[in-house]
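Pasting a structure here, questions to come.
Here we show just some of the chains, and they stay where they sit in the whole.
Per-chain residue numbering starts at 1, and chain names A and B are given in the order in which the chains are listed.
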Amino acid sequence: MAMNIAQGAIPMDKLWQDAPEKSADDPELLIDVGGFEGPLDLLLHLAKVQKVDLARISVLALAEQYLQFIDSARRVRIELAADYLVMAAWLAYLKSKLLIPQQAKGDDGPTGEEMAATLAFRLKRLEAMREAATQLVNRNRLGRDVFARGAPEHIPHRFKSAYDANLFDLLSAYANLRQRQAVTQVTIERRKVWSLADARALLTQMLGEIGEWTALQQYLLTYLPPADRVTAMASAFAASLELVREGKLEIRQEGAFQPIYMRGGTKADAAGEVVVDGF
Amino acid sequence: MTVSDRDERPAGQQDPADASGETFSQAEIERLAEALVFASAEPVSEAFLAERLPRGTHVPSVMHRLAEVYASRGVNLVRSGDRWAFRTAADLSFVIRKDENEARKLSRAALEVLAIIAYHQPVTRAEIEDIRGVQTSRGTLDVLMEAGWVRFRGRRRTPGRPVTLGTSPDFLDHFGLEELRDLPGLEELKGAGLLSGRIPPNFQVPLPGMSDDFAEDEDPITQMDLEELGLLAPSGEEQD
């Protein structure tokens, strides 16, 4: 999913220094979105820059900012990784739910407010983990602040066995070996294709908390680069059928070429129901 | 390979554990324990010590007494999990620190993943991704495994039986933790429900207004802001 983000790519400001020389309409421009680690990280950053206390965050305002950012990025033809676009689609959906008063349709899916709470929770949790990581790394660390005996006289057995090997050694040896044997001449061309697994992950991610009929693909497609739309549509449809079979998703279509509505399935392992009225 | 220890021992010296006739003084036992742990760079497990100290020795209490003896010295006896090690006192780091053996620098992502594994263990990869909202790049886990801080713990008993990850004893040793409960802020995080996969029931989020209005202390993001963030080209170069 993060395939469009060049690992450890040039930070944005550096990039812009070169910008004049670059062909401005180069659509293949890959960026490390300012060094962000995914959409949640970007959201967290937006919240911080706005000096919004996460405890009293306005999810709606945050969603607005995120969508503005994505729009701006798209205007200058920055190619964004799929994760960022999926988040945009999800936030656009969330926004619409928050702005349109809930109609009592007997839907038992979460309300916009509940979805907003979920997002706020995830941001807060991520922030808490960042804070914990900082505290951890600033502890007195062995080999940096605290030192072991420099001239050990013996090493106590970790294991009773006369041979020492751990699971990691074993698994790396196996993986390396199999890989060596498998990829001797095979080179796989990188194609611009959304795999079934990609699409599945995206759908699951988006549908996680949605319990009512939603034309999700429309939200998704709005944010996808045109070149990706066909493959994304095809893969998402195939993935959705797979999810339906597993009972994780229900889909409905009023007629041929009508929008496809989806909602989360009831049980993970119950048999799903496919309602395709149009066919 | 492992010859019986007994056969190798010089004649006349008996295994203290077998010396049923002999009684060891407290001080003797402490000397033995001290020697065993001091000789090793790695922490030494209580099981290892129990095997080598006179039968019936209550290892934890010996070690705690020793730890007190060393508490004020330049070298301290510290516990990590059920293992003990001598380590230089943390406040002396400035004299001993050698530039050559700087502790390895972790990338931000690796550090974040490490913290998530430490606080949420046992945790699956999918859960880590859920918390970070992004796929863990290949190699990040590899780095942590190679450092010996993270290990495969087992498999979750759910469909698909995903592998669960956790921290290793070396993790405790490296970060100077006696046990996982000593992770900084663990109780607070737990109390706030931030270590669970679900929103805690008491989690309060102010309901957003039904309009585009920003909160009092909030400004809409502007073109300027985006430029400042380095996320956009300076205006003028904008395309489309």
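Here, a residue touches a chain if its C-beta (ideal position, glycine included) is under 8 Å from a C-beta of that chain, and two chains touch if they have at least 3 such contacts.
This is a predicted model, so every value here is computed, not measured.
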{"item": "Stoichiometry of the full complex in this file, given that only one copy per chain type appears", "value": "A x1, B x2"}
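The rule is simple: only the chains that are shown with their structure count from here on.
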{"item": "Distance from the mean Cα position of subunit B to that of subunit A, given in whole angstrom", "value": "27"}
{"item": "Subunit B residues touching subunit A - in the complex, by the definition given at the top", "value": "1-2, 36, 38-42, 44-45, 48, 85-90, 93, 96-97, 101-103, 106, 108-109, 111-112, 114-116, 118-119, 130-135, 137, 145-146, 148, 151-152, 159, 173-177, 183-185, 189, 192, 194, 199-200, 203-212, 214-215, 217-221, 223, 225-226, 229-234, 237-240"}
{"item": "Residues of subunit A that touch subunit B when the two form their complex", "value": "1-2, 7, 11-13, 16, 19-20, 24-25, 33-34, 37-41, 45-46, 49-52, 55-61, 64-65, 68-69, 72-73, 75-77, 83, 87, 98-99, 101, 113, 116-118, 120-122, 124-126, 128-133, 135-137, 139-150, 152-157, 160, 162-163, 166-168, 171, 268-269"}
